[in-house]
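Excluded from the complex is one protein chain; the other protein chains are retained at their positions.
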Amino acid sequence: MPAFVLSRLAQAAIVLLAVSALVFVGVFVIGNPVDVMINPMATQAEKLAVAQSLGLDQPMWMQYGRFLEGALHADFGRSFLAGQPAMQLIFERVPATLELAVTAILIATLVGVPLGLYAAVRPDAWISRAGMGLSIVGLSLPSFWIAIVLIMVLAVWAGALPSSGRGETRELFGIPWSFLTIDGLKHIVLPALTLALPKIALLARLTRAAATEVATSEYMQFARAKGLRRSRIVGVHMLRNLMVPLITVIGMEFGRLAAFSVITESIFAWPGAGKLLIDSILQLDRPVVVAYVMVVVAFLVLLNLLLDLTYGVLDPRIRLQARAA
Amino acid sequence: MSPSVAKHRTQSRWRAAMVRLLQSRMAAGAGLVLALVVLAALLAPWIAPQNPYDLASLDILDSKLPPGSLSGDGSMRYWLGTDEQGRDMLSAILFGLRISLYVGVLATLGALLVGTLMGLSAAFARGWVDAFIMRIVDIQLALPGVLIALVLLAILGKGVDKVVIALIVGGWAYFARAARASAMVERDREYMEAAVCLGFGRGRQLLRHLLPNCMPPLIVIATIEFAEAIAAEAALSFLGVGVPVSEPSLGMLTANGFDFLMSGRYWLCLFPGMALAIVILSFNIVGDRYREIINPRGER
Partner (left out) sequence: MSATDRQHEAVLSVRGLKTWFATREGTVRSVDGVDLDLAKGEILGLVGESGSGKSVTGFSIMGLVDKPGRVVEGQIFLGASDLLAQSPEQLRSLRGRKLALIFQDPMMTLNPVLSVGTQMVEAVTAHEKVSKKEARARALQSLVRVGIPAPEKRLDAYPHELSGGMRQRVSIAIALLHQPEVIIADEPTTALDVTIQGQILYEIRRLCRESSTALLWITHDLAVVAGLADRVAVMYAGRIVESAPTRALIERPRHPYTAGLIGAVPRIGQAHGERLTQIPGSSPNPLEVRTGCAFAPRCSRAQEKCRSAEPEVTSPSPGVSWRCWFPLEQTA
């Protein structure tokens, strides 16, 4: 097992290296390399001085080397606008984004999976038909439209929930979290719902498809032939077999929510990493963009590794393969 | 098989597919809505009560009027209200529809073209060319197309043509992967060998023999991508990097109207948004049904 983990970590490092090279070259190709390090608003003389001091007159591969060195120390330079180190900016905003992503995926799982299971077991019930029909809606509608409708109905007309911003926070392990306060929870609801709705549709459809496939397997019939109670058949036999595809998708969608919820964060003025990214892209604050890309890639790669490790626990057939490998 | 017989076969196949598509009431309904939408978009210059681009025809005093109000000089009724410049929302939506559909179609066709060519070439060329192209595809597929388009637009600036380009860059990868998968299956078939034996050049082999046989799954993807392109354009406009305000798409109108939601002037945002949602939804319903016919999932 440790060998497996080590080899995957090595692979992850290679991927990160490749991405860093791509990002670096991309930035080089797209803009004036000087602008990566220096604020394009500076005067010509200032630019020259800084360029020299930063070694920007040196050949590309040397610059890449310095970039990598900085990267290893998680130093991607300073934000043009805020002046703070780019990484610090991002890490300050990560808790907000994580909160949102976790809440959204929790809602999606707790609503979507049971819905899908029910639809698989009782496909003719009106709930099942309605649910599956609505799932097309949930999957099609663009996220900002869902946000708008939610804001309109719940925030403006009903006046029940706030339409933007993050609520009050309370510290846990030295990090401020807003889900620990009532006000914070009120603020999380709308953005989390916006993110969760398409995922509910996705998970419901997926669960239904997987459950239907499992339901027609021979071992399900055999379980019935043994005279097991329905609750055990669905709850143990079916569910255990659904776990692998479900956990995969839930994990991946969580990753996507955490990394790419930029539009929702913008609409709700949620101070997360996604909103930071959008603002940085629009204002061409390149160090922040570069730092964000690296963080996201590292996060997604690690998440993948974690998911792979979980499979081994859930599906004994994979355990055997891993041992043999 | 003579050409006329082949043509007849294809025609009746299309007809059969069309019949099956319309058998689902939802799909038929959605198809009707879609047809109306396209019609409205095409006829907009003639059926819109007002030309929203003609600044001279706007009366600033008529701004922000609720739906159903009469204009200041009593000449027309604003069925869906007006925006902050006095523009009739109905007309704005009709014209916005044109832009949204235009961008959607162009972006999808462009992505289809680029993606298919890349995918086919990769499968055809094999070796490191294949590997290289596919790595780029993999990386691109890991990122949401909207984000890629966003970055490009931040650099390229505003404009309808730039949006189309950005969307093409954001969307080609999906086509490339599917085209390559299809091509990998087809390239080893006998008719391809026959083409080689007959001495056809590689270009001809690729375009006239490989391509037509790889089309069906690509059409399926095109239906998915079209809806996504429209949604993506709307999202980009919402973020302020899409089409310019002078030629607003539905997304732009919605984005514009968002600021007025809080003050209770919902119509500036709701109606364009609804129009957008209806277009995307109907297209997805029809597309979903079409995909089911092509690849039956064994569901009811």
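By written order: A and B. Residues from 1 in each chain.
To be clear about the criterion, a residue touches a chain if its C-beta (ideal position, glycine included) is under 8 Å from a C-beta of that chain, and two chains touch if they have at least 3 such contacts.
None of these values were measured; they are calculated from a predicted model.
The hidden chain, counted over the whole complex, makes contact with A. Touch with the chain omitted from the figure is made, among A:Arg129, A:Arg170 or A:Arg229, by A:Arg229.
Against the chain not displayed here, subunit A makes contact via residues 217-219, 221-230, 232, 236-237, 240-241, 243, 314-317, 320.
Rule of thumb we're sticking to: only the chains that are shown with their structure count from here on.
Centroids built from CA atoms put subunit B at 26 Å from subunit A.
Partner subunit A is touched in their complex by these residues of subunit B: 26, 139, 142-144, 146-147, 150-151, 154-155, 227, 231, 234-235, 238-241, 254, 258, 261-262, 264, 266, 269-270, 273, 276-277, 280-281, 284-285, 288, 297, 300. Every residue of subunit A that touches subunit B in the complex is listed here, in rising order: 19, 22, 30-31, 123, 133, 136-137, 139-145, 148-149, 151-152, 156, 163, 209, 256, 260, 262-263, 266-267, 278, 281-282, 284, 289, 300.
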